[in-house]
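Shown here: the complex without one of its protein chains, the others still in place.
Right after this comes chain A.
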Amino acid sequence: MNGSATIHVTSLLIASLLVAVTLFFSYWQKLKLEKETIISVIRAVVQLVAVGYILDFVFGYKNPAFTTLLLLFMTFNASYNAAKRGKTIKHGLTISFFSISAGTLVTLFILILSGIIKYEPNQMIPIGGMIISNAMVALGLCYKQITADFRHKRDEIETKLALGADPLRSSKEIIRDAIKTGMLPTIDSAKTLGIVSLPGMMTGLILAGTSPMEAIKYQIMVTFMLLSTTAIASFLSCYLAYRSFFNDRKQLINQK
């Protein structure tokens, strides 16, 4: 590395020899992964080149409405993917969209208010992307947990319903567990920051020539924003999703 932020295409071509190492191991050990490796490398290059051109275009188009539209598009895609993890949850897409939007909105608002970032596409799109994708993963985990718990803890819920508790009180422990499940990976990764790995954003900044002390400030910001978005999105989605498991007579619905 020469300390500059620019990588020449020739350097990349030389670096591509590293792919040959993977191919060699696959061939030598008869892993039969050669075809898949080549396809994945080609896909990665094509997708990243396309994203590079798109971002170049987007960053040059400084209209805030366009940035907002892009953020909404990203949120919709994330919601769609998260909702797939909880197919039994009624209005899963709407709940996910609302939860991720609320988490993202609050976090971005605080970041903008504190003056750390500005509402400009080259800042909003990458940061929004990090927040939204983290919330998507958290929601997927929440839905998986809440669906499994409602299937396996029927006795507990019916016992509480039979005692005269309403669906919310009967599900409180399940809701809490699901929120925790959604939040724990983000909390765990925050705990090990810097001692297990140097996180992506910090590594990128250091590689681009930023001083480590400056890079950690950004990483601290990223840690805070991921924690807040995950908490808000997990909380909202679980408190909205639990209703799907009951009918309007406050009875537990039979899950298929």
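The working rule: a contact is a pair of C-beta atoms (placed from the backbone, for glycine too) under 8 Å apart; a residue touches a chain by one contact, two chains touch by 3 or more; residues count from 1.
Heads up, the rule we're going with is that contacts and distances are computed from a predicted model.
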Hidden chain of the complex, named as in its UniProt record, picked from "Tryptophan synthase alpha chain", "Glycine--tRNA ligase beta subunit", "ATP-binding cassette domain-containing protein" or "Manganese transport system membrane protein MntC": "ATP-binding cassette domain-containing protein"
Residue touching the undisplayed chain, where the options are A:36, A:166, A:188 or A:214: A:166
Absent-chain interface as seen on chain A, which is shown: 155-156, 158-166, 169, 173, 249-252, 254
